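All remarks here apply to the structure that follows.
Apart from one protein chain that is not included, each protein chain of the complex appears where it belongs.
Showing subunit A:
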Amino acid sequence: MSEIAEKIVVPDTAVTANENDTTTQKDGNCVSWIQSSLKTLIFIAIIIASISSRLFAVIRFESIIHEFDPWFNYRATQYLVNNSFKDFLNWFDERTWYPLGRVTGGTLYPGLMTTSAFIWHALRKIGLPVDIRNICVLFAPAFSAITAYVTYKLTCELKDEKAGLLAAAFIGIVPGYISRSVAGSYDNEAIAITLLMATFMFWIKGLKQGSILNSSFAALCYFYMVSAWGGYVFITNLIPFHVFCLILMGRYTSKIYVAYNTWFVIGTIASMQIPFVGFLPIKSNDHMAALGVFCLLQIVALGDFIKAKISEKKFKVIMWVSIILIMIGGIAGLFLLTYLGLIAPWTGRFYSLWDTNYARIHIPIIASVSEHQPITWPAFFLDTHFLIWLFPAAVFLMFMDLKNEHVFIIVYSVLCSYFAGVMVRLMLTLTPVICIAGAVALSKLFDIYLDFSPIFSTKKTGTTKSSVMTVLTRALVSASFIYYLYLFVHHCTWVTQSAYSSPSVVLPSQNRDGSMAIIDDYREAYYWLRMNTDYDAKIASWWDYGYQIGGMADRTTLVDNNTWNNTHIAIVGKAMASPEEVSYELLKEHDVDYVLVIFGGVLGFGGDDINKFLWMIRIAEGIWPEEVKERDFFVNQGEFRVDSQASQTMKKSLMYKMSYHGFPDLFPNGQGQDRVRQQVVTAADVEDLDYFDEVFSSENWLVRIYKLKDLDIEGRDLSDFAEFEKSKNTKRSSNKRPEIDLRV
């Protein structure tokens, strides 16, 4: 696979160079024919490269939906395919967030599902009945090809086609984008980046030409984007900010007026048609910038008109007075409206971008998501390789040109590099601009150094020696950068296959002899649930696994990855953190039949529930500070231990008991070696479960499922009953023992 990608992408630059040479020839007709056929060829190559490098996951594992959120999207798509669109929009899902249910149709972004349902229907119409799962799995790679084309168009607006082709090749294989668009990663981002680029492309076209048509297209793409991803707020703020900068720079023209007003009016009205968005565009502060710039533009246009009619001196007075009045009025109005509650306060996710400590203090749910963590420098390098150091240089070069469209790229770069630094997931929006800027810079370099014409025209430049020198210099510089391009392809392929192609539902690992082993515990457990439990059984688990249980096991869950109800999540957190008898009562109140925990101690899987346990405690403590206390789970110096030194509260908690139930017995002398936390858990540490029965543990004990015992028919307390049974019968049930071979 890696070879294919190399062969395809590296020649691109060479071909671009040929093109460069050929343009100097006179035979225009022939040249343009060659050019366009070469361009087509290059595009086919880029498309093949970008799709094929995203198929590692399918080839290594199988055609399967990845991770967590995609499982919900997949389930919703299935619903849409099996029901009408109207049913879909009115879908009330009673099988999640039990007993509340979720108004799913009104709380999701339908763009992704409708697109794949549309593709499914269209393919059936032309006689290709493809399984909806395969459409969903291959959705992201297909859209990445479109992204490459749109990026090409966008870069053409900034420089020329040469830069465009480079940008398309970069965006096709850059890991920062692949990370969210491998086959099987059926997530909103898969389509959103395409739409992001399309919106920007049409916006710049509309701005350059002052064209209503292009701006309307930008608005339509924006509408599509709103329907597909919550990150549309980025566009809502970036385009107004761009216009604002242009006005500040004194670059106001009627073209800007036409483009912005068209985009804003159509885009806003269209976006309000999405049920989940509704009246947010005129209420929430996230959207206020767009509205403000809209008003500002009207004022500037008026000012422009007045300026043409009266003397400059008079105009200056009018300008200053009106500016001050408007500023005072605007700020006062904003405060008043917020104060009266007519416009919503800043939403938490948005606020956490500015005050970096906000989330940690106020919203543990947001802080607990690993996507919302700040980013380290190796992550930047991993995702963009040499483009990351080309990026600042490229921004500097943009400043040298500084047309309106370059201002856009500069604004985008500066803002987004801050956002990406604060939140890992926004790396995804930064990557395209890094590719575009890098391509522009590199193509500038190639314009200068990949031009070997002096060798053919020795007469003009003088001596042959100096022309040989010039060519030598150029060859050296271009060769070194073509080598970096070659390295870039290798890097991207390596990163894609080693870091981003794991479905995370199925875990790859190695046996002791180095052969590949696949750990399929999740699906084993979910399938067990599907086959062995009642259709109406309610499963309690931490919210991370809600979508997967809904999608793969088709059972009702208490909480899932759509973290809309903090209290409900806190209930599960409290149940996990409390002693058995409290949890039992709480879970019984919520009709729970089974409790599912993820335990990585046998396998050495770090992302298990014990490691996430602190967040459960924190979230529960936020609601019941009296009953759940974080510090009770620590030993003296704020250490979080699970071995014999663990705190009593920790050992009594349901999560601990369920994770380590029977674990020490797997090891000789009952010295359970926890491979994640590198601590020894002995049989004396793990107390018996009186209220729960272990019903299933997967092959490597990654997933453990417990059933709540029925209430005793004689009305005894279950712990007393267990005591009584124990005294009667000392025989212990033998557990199925997983192999505890070393696995890497």
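Definition applied: a contact is a pair of C-beta atoms (placed from the backbone, for glycine too) under 8 Å apart; a residue touches a chain by one contact, two chains touch by 3 or more; residues count from 1.
In this text, contacts and distances are computed from a predicted model.
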Protein name (UniProt record) of the chain left out of view, among "Translation initiation factor eIF2B subunit delta", "Oligosaccharyl transferase subunit ost3/OST6", "Cyclin-like domain-containing protein" or "DNA-directed RNA polymerase subunit": "Oligosaccharyl transferase subunit ost3/OST6"
Among listed residues A:R54, A:H491, A:K538 or A:R704, the absent chain is touched only by A:H491
Among A:W203, A:F391, A:Y522 or A:F663, the residue in touch with the chain that has been omitted: A:F391
Given A:I212, A:I282 or A:A379, the one touching the chain that is not displayed: A:A379
Any idea which of A:V317, A:L340 or A:M400 touches the chain not displayed? A:M400
Subunit A positions in touch with the non-displayed chain are 249, 356-357, 374-382, 386, 388-393, 395-397, 399-400, 402, 410, 413-414, 417-418, 420-422, 441, 444-445, 448-449, 462-463, 465-467, 469-470, 472-473, 476-477, 480, 484, 487, 490-491, 494, 498, 631, 634, 636-638
